[in-house]
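Okay, here's the structure, questions in a sec.
Removed: one protein chain of the complex. Kept in place: all other protein chains.
A and B are the chain letters, set down in written order, and residue numbers restart from 1 in every chain.
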Amino acid sequence: MGARARAWLEERVPLADVVDALRHKRVPHHRYSVWYYFGGMTLFLFGIQVGTGALLLLYYRPSATEAYESVQFIVTRVPFGWLVRSIHAWSSNLMVGCAVAHLFSVLFLHAYRRPRELTWVTGLILLLLTLAFGFTGYLLPWNQISFFATRVGTDIAASVPGVGHGLVRFLRGGNDVTGATLTRLFGFHVAILPAIATALVGLHLLLVQRHGMSVPPSVERDAAGSPGTVRSIPFLPHFILRDLFAWTATLAALAALSTFYPQELGIKADPFAPAPAGIRPEWYFLWAFEALKHVPATIAGINGEFVAVAVMGTGAAAALALPFLVPQTPTGHRVLVWLGVAALAFMGGMTALALTGGAP
Amino acid sequence: MTSMEKGPGRRSLLNWLLGLWGGGVLGSVAYPVARYLAPPDIPEAATLSVGAGSARALAPNSGRVVPFGSRPAIVVRTPAGELRAFSATCTHLDCTVQYRPDLQRIWCACHNGQYDLNGRNVAGPPPRPLDSYDVNLNGDEIVIVRRS
Partner (left out) sequence: MTGTVRRTGPAPFDMLRASRAGRGTTRTRRVSVLAAAVFVLFAVHARAQTPADTAAAAFKDDVHAAAGLTCVACHTSGVAGAYAAPARTSVAPLCARCHSDAAFMRRFDPQVRIDQFLQYQTSTHGRRMAAGETRVATCTDCHSAHGVRRVTDPRSPVAPLNVTMTCARCHGDPVRMKAFGREATPPADWAASVHAAALLKRGDTSAPTCAACHGSHGATPPGVTAVANVCAQCHLREAELFRASPKKAIFDALGEAECLVCHRNHRIEPPSDARVGLQAGAVCADCHDDSGESAMTIKQVRLDLDRLSAAVSDADALLARAEQAGRPVDEGRLALQAAREHQVQSRALVHAFAVAPFSKTAEEGLGAARRAREAGDAAMREWRVRRTGLGVATLLVLGFLATLWFTIRRLPDPPPG
């Protein structure tokens, strides 16, 4: 019976070789392999976001007159609506955290090396997309804090030379943050970005499957010239069960965070009210927000904000091209690690500064 | 780790347990989702419109105070028979106004503020007119709609 059903299915959905490949797939197992799990964790959280996001869509209304009320309705009247919304918000935060951890583990373990350059590039674009998800989703509840944070955030785009004004208009759907911005960012958040992200996640995963997991150079060196001696475990079931363990623990953490620290809704956005005290973006933008505050008005006769945006843009471009820029030598690796540590320290320091002294 | 523990019986028990607990985890995910998907008792947020009772029961030259979200609203039927609705919160302090048939006015008991049947402040301390709402009839049911 079982065999006949399987044969019937195989005839129509021929996947036997894929399953077979997965069964024989092996994952390197060494002292750094715990870092491999952050990729899977990010993927899991992406799934959570898709699921809870779809649920929220059932009750959310993307218009300036109704957005706040509909979110209020979700968290007050819909059974478990508070949970769904809080998990969506918490999961987005954890997802950014996991994606950043994944990025830096790949950086420090030098997993971007040939032939995985494009895996790195797609991964970095996915991180930027995650941030874009965060930025566009932040405005959707249409509350006071997110309204003003979005106004400030979109304003930064104005310092891009030449196209700045057009860019701001593009982001806002007009000259100012209005109901048009809400509808527009909603469209980005639930249709355009997910479409791009899904395609890129597919490509990223495909590349990871084709190349297999990268083994860090130091582990390879320890295996002392005799290739194939790096320990490995089967993907099925050894690795996938460990992944499942991490995912379930994350799910429990999400539920606990959402129950004890539910997302607050605040008060409805009033475009004509004065900016409230303590407007701040999501924590993962804090470092950039704080850094912009410390930029002088003009640097060598050029608008300071422009310089800062240019520096950040160059940084992002360099990060994208990183696999092609770093020389594959021990010195090159060491310099890159120090650069990575410096970047982490800068972001951490700026975030700490924003959290302690930045708040009015 | 003796060979006994690795026996097939031990393994299948573990798998069975794993399935049981896993089912519990799936259940604690599925239950909130199912409850969430079921339509809530109140199908949508009552912030833009609210039912205000029977129109026939509201005689000419009388009024009725109804809750509108967390604030009161007042529906008035004028002596001429027209239905009108206003915010029932006095613009002076936070008192709730009522209809006074003898004055044919909306009246606030706290400081004797008076509004005419267009909601305009005509006597006493109120500084502003009452906010007015649109009135619709759904059969016999009065529906008050906030102008957005």
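Note that contacts are C-beta pairs under 8 Å (C-beta built on N, C-alpha and C of every residue); 3 or more make two chains touch, one makes a residue touch a chain.
Please read these numbers as outputs of a predicted model, since none were measured by experiment.
Shown chains touched by the missing chain in the whole complex: A, B.
Only one residue from A:20, A:176, A:222 or A:270 touches the chain missing from this view: A:176.
Considering the full assembly, A:168 is the residue among A:45, A:98, A:126 or A:168 that touches the omitted chain. The chain omitted from view is touched by exactly one of A:21, A:275, A:325 or A:355, namely A:275. Note that of B:27, B:79 or B:101, the residue touching the chain absent from this view is B:27. Of the candidate positions A:16, A:195, A:256 or A:355, contact with the unshown chain belongs to A:256. Against the chain not displayed here, subunit B makes contact via residues 5-6, 10-11, 14-15, 17-18, 21-22, 24-25, 27-28, 67, 69-72, 89, 93-96, 109-112, 124-125, 127. Of the residues in subunit A, those that touch the hidden partner chain are 26, 29, 75-77, 82, 148, 151-152, 155-156, 158-159, 161, 164-165, 168-169, 172, 175-177, 231-234, 237-238, 241-242, 244-245, 248-249, 251-252, 255-256, 259, 262, 264-265, 274-279, 289, 292-293, 303, 305-306, 360.
In this text, only the chains that are shown with their structure count from here on.
Taking the mean of the C-alpha atoms as each chain's centre, subunit A and subunit B sit 38 Å apart.
Touching subunit B in their complex are the following residues of subunit A: 55, 58, 65-66, 69-70, 72-73, 77-81, 83-84, 248, 251.
By the touch rule above, subunit B contacts subunit A in their complex via residues 25, 29, 32-33, 35-38, 40-42, 44-45, 47-48, 148.
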